[in-house]
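Note that one protein chain of the assembly has been removed; the remaining protein chains are unaltered in position.
== subunit A ==
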Amino acid sequence: MPENTKQQDKNESLTRRRFLKSSGIALGGLAVGGALGSLIPFKEKTSVENVKSDKKTENYNLALMYFTQEQFRMVEAATERIFPADDNGPGAKELGVAYFIDHQLSGDWGFNSREYMQPPFFKGEKVQGYQGRIRRREIFDIGLRELQNYSLTKYKKNFIDLSDEEQDDVLTDFAEDKVNLTTISASGFFTMLRSGTLEGAYSDPLYSGNRNMEGWKMRNYPGSQMAYTDVIDKKFTVIPPVSLKDHLGH
């Protein structure tokens, strides 16, 4: 077991034990339905130590659920311009943002399934919000195709073959609606790319972005800690991040 994981495990159970102390509630004799029961991680019979051997765990999530390879490369390139690698740490590409967006498009978010999509559709005022009939996955299909067309028209090259500056230039034209699209809004597509980038950089690694919690580490964000009773009234404190995976106790 790698050293830092061990450390995390220890931190975890410490925090949990500390909660039991600081909450002022002793185990047993508790009125609130199962509040404490829910905090004790469900431990598998075989502890992690036993299963762990020299075998390296593969990350089988690095595959695509929606994008074509061409779309995937474009999203990787575009999001890297939105959130580039720099001295602070990795950019969107290394964080897995394009995988994150791909995986999100294959589910509820991509289908707008928890949003009101009933007709009739009318063009509204800006303050009335999105009124299109097209769902996110189609917006990505169209947006990426148009991004490609625009690059080909303007620079005679595929988007991914453009220089950084040229890519920025193309993305700026989308962001500022200088590209005339008929079915979708160019800036609307760009906004979706941008918010998808931040989500992919900073959501729990469970969703395939924020690889190795590098997004969180860059900004000293501690991830999903159980409790902050120890630091809430202290000066700025750097705490190594934990992710949801750690809560399950493996």
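Here is the rule we use: a contact is a pair of C-beta atoms (placed from the backbone, for glycine too) under 8 Å apart; a residue touches a chain by one contact, two chains touch by 3 or more; residues count from 1.
Following the convention adopted for this analysis, contacts and distances are computed from a predicted model.
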{"item": "UniProt protein name of the chain not shown, from \"RNA polymerase sigma-70 factor, ECF subfamily\", \"Sarcosine oxidase subunit gamma\", \"Dipeptide ABC transporter ATP-binding protein\" or \"GMC family oxidoreductase\"", "value": "\"GMC family oxidoreductase\""}
{"item": "Hidden-chain contact residue, picked from the options A:72, A:155 or A:207", "value": "A:207"}
{"item": "Residues in subunit A touching the chain absent from view", "value": "19, 22-25, 30-39, 81-84, 86, 88, 91, 108-109, 112-118, 120, 122, 124-131, 168, 171, 175, 194, 197-199, 202-204, 206-207, 215-216, 218-229, 231-237, 244, 247"}
